[in-house]
Structures are given as C-alpha cells and as structure tokens.
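Note that one protein chain is taken out, while the other chains of the complex remain in position.
Let's look at subunit A:
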Amino acid sequence: MKILILGIGNILFGDEGIGPHLANLIDEKYEFESNEHSVDILDGGTLAQRLIPIITDYDNVLLIDCVSAIDGEIGDVFSFDFNDVPEFIQWNGSAHEVEMLQTLQMIEMLGDLPPTKIVGVVPYVIGENSTFTMTPEVLKAGLTMENAIIKYIKDFGVKTSIKREITLAEVAPNTYLKGAS
C-alpha cells in the first residue's frame, strides 16, 4: 500500500508552517521499512488543488495541518478522519476556503479520495512579523503530533527506526531551501 504523509501550511507565518516543518522532520529523522507498504513524505506548502494528482496517487493519506477548535488553546493537538470531523473543529472563515478542505471535497466528489486522516494543531495566529520560528506551545505540540504520525505509520505494520536525532526548531529555518541545490 502507498502511504502519504503530507504537511500543509505556510512556512512564512510561524506556527502556520508546522505541517511542512514536521513533514521534513519525519523525513530527516526516521527510516521506514516494510515489504508491503511504502511511505512517502511531502511538504505540500499551501498548494491545495495543485496537490490533487499527488493525493489521488496514494492508498492512505495523513495530513499534517493547523486546525481551529472551539475552546481550543494554542498547541492543542487533534486527530480525526476527514469523513468524520468533530463538531468542535470549526469553520472560522480563515484563509483556506479554496484550499485543503475544498480540495479534499472535490476529490471526494470525483470518487477517488483515499482514506484521509488529519493530525492538526491549534496555532498562534501571527500578529506582526513573518518568521520561520514557531511558538514554544506548538514546538511542544510537535512532539505529540510526531508520536501520532509514527503510530499511524506503525499501525500499518511498517517498521520505524530513528536514523538521526533532530528537532523541529532545527529543521524549520531550512524548510524553504529543502530540495534546492
């Protein structure tokens, strides 16, 4: 089975970049081994509909993103299926109306949306300066999210091991350069 770990978010806006940063962290830190499954890790940026051909290419997708939740505090982590979104995770009219949620609905309408799970965190919404750094709350939440992602992969029977110890704070400043020569 082809499994995709997809990080979503804008790295110019602090906590909002947790998706791409965490995807890069998983990529740099872990090694996955399985005879049946493959695991791909992708920094999806804020590409939304441009990601359709990639998402539909997989059998299972785990999306790492920011969420907003009623009574949620910065750093709270939620995990849920796309088909069964908890009520307290709420629409707040933020920037993504044509982005991830609608993208997933559009794929669903075409009938080829793979089972999709979301691991999300409540971010601090950036106030003044653009930055690649995240708040202490979200950096800490990153550990919880990382565990949830690894558990998700392990549940398929994929063997996971650490190839290199590295932290989110170390990964974040270089996310935008990743892949460039």
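One rule holds for everything that comes next: contacts are C-beta pairs under 8 Å (C-beta built on N, C-alpha and C of every residue); 3 or more make two chains touch, one makes a residue touch a chain; residues count from 1.
Rule of thumb we're sticking to: contacts and distances are computed from a predicted model.
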The chain not rendered here carries, per UniProt and among "cytochrome-c oxidase", "Nickel-dependent hydrogenase large subunit", "YdbS-like PH domain-containing protein" or "ABC transporter permease", the name "Nickel-dependent hydrogenase large subunit"
Can you work out which residue in A:100, A:139 or A:168 touches the chain that's missing from view? A:100
Absent-chain contact - pick from A:1, A:54 or A:74: A:54
Chain not shown, touching residues in subunit A: 8-13, 16, 30, 42-54, 56, 63, 65-69, 76-81, 83-102, 105-111, 118-120, 123, 125-132, 140-141, 143-145, 147-148, 150-151, 154, 160-162, 176-177, 179-181
